[in-house]
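Of the protein chains in this complex, one is absent; all others appear in place.
Up next is chain A:
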Amino acid sequence: MASLTQSFYEDWANLPDPILTQIFSYLSVVERCRVGATCKHWQQCLETPQLWRSFNCGFYLPAHGKLFRCVEQYGHFISRLTIFLNQKEAENRKNAIAVLEHLSSLENIHLSYLSIVFKGENPLFYGGHEFILALQNLLIKIGEKKEKSTLKHLNLSGLLANFNDDFIDRISANCPNLEYLNILNKILVCSVSPYCIMNLVLKCKKLQVLHLYHTSLSDDVLKALAEPGRKPLQRLGVVCRRHEKYGDDLTSEAWSGLLHANPGLKVELGFDHTCPLHRISEIMKPEIPVQELHLATFTRIYPEINTAVAYYEHTLEKLVVQTRPSRELQESLLNVAQRCKKLKALYVYCVLEKEVIDRILELCPLMRETRNYILKWTMDPEPWTVGKEEGD
């Protein structure tokens, strides 16, 4: 076949810069380093800020520590940083911290998004203190820009470390432009008090999404979030655990006030198996605009489902239930399917009768189509992975 090309030879080395940048944007960090070793022009093209704005690194093996070289070279471009690691090995922890320390040492830091995700198991008695320290230093650096402080999104849900008030205060002091904060890590004891969340709310007036434990909230915090002069709060994620035994409720008035000031607010409400059962109905107030409800209690939970239907039938879009099967449970789920017209996703982690499942899917045709559900009538051989509902 005759070549369709003109007679000059293809000069891949000298493709226009924007094209090379686009090609390189599809390559991983490692692959980019390889192209940089081919010729000068390609190496130069790697110096494009857009390429390095978003930076993912994973530390699972000692060899991954050398990713750090890339951070050294291009760290000043990084705007979005996600660090994954298997924190069980000291080497991985050291490497992850080195990345944070390097960023803290930069003259000009552009970090706007930070997420740290522990993928393994904490060593015995490990409290993540070294990460808290490294993060505190990084936050101080970020805070040097004062009102121009760049950090907008901080997701620490994957960081299994003990957050305390000092640490949260450090966030409040250095991130006035924070829009997203998630401190719902799975650490056993959360020692973040409502006072320091109050401080956070007062200092971060642009906060639009907040995920935290119920024990870190108070009526005063809700009132502060309802004050004028703030960016509207869009999403509030609240998880209730064992410490609800001792907690004060958030009152209906406080929730009403919050919703009134933030009419677009959606709430994700979660209860785990350590939350005392009787507290669930007490904490669920009709005024809360619950869009997502997680009942991971493993106990008889159908009265609470019925309460949720009564309160949240106009707002509920997603329901996750971990419980024991029973006739009453099935009735309550049918109740959900019938009355919650906005329901888009339903995940039930116990075996149900097929007829009930068919009826539920009949009542929710959109959900049946999008397949955003786990409804099983047999014990599948494969484990059901709670929390992986959306395939993340």
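FYI, a contact is a pair of C-beta atoms (placed from the backbone, for glycine too) under 8 Å apart; a residue touches a chain by one contact, two chains touch by 3 or more; residues count from 1.
Going forward, contacts and distances are computed from a predicted model.
Visitor: Of the options "GPI-anchor transamidase", "S-phase kinase-associated protein 1", "C2H2-type domain-containing protein" or "V-type proton ATPase subunit a", which is the UniProt protein name for the chain that has been left out of view?
Guide: Of the names offered in "GPI-anchor transamidase", "S-phase kinase-associated protein 1", "C2H2-type domain-containing protein" or "V-type proton ATPase subunit a", the absent chain's UniProt record gives "S-phase kinase-associated protein 1".
Visitor: Out of A:Pro16, A:Pro228, A:Pro263 or A:Pro365, which touches the unshown chain?
Guide: Hidden-chain contact among the options goes to A:Pro16.
Visitor: In the whole complex, what residues of chain A lie against the chain that is missing from view?
Guide: Residues in contact with the chain left out: 3-6, 9-10, 12-13, 15-16, 18-19, 22-27, 30-31, 33-40, 42-43, 50, 53-54, 56, 63, 66-67, 69, 79-80, 113.
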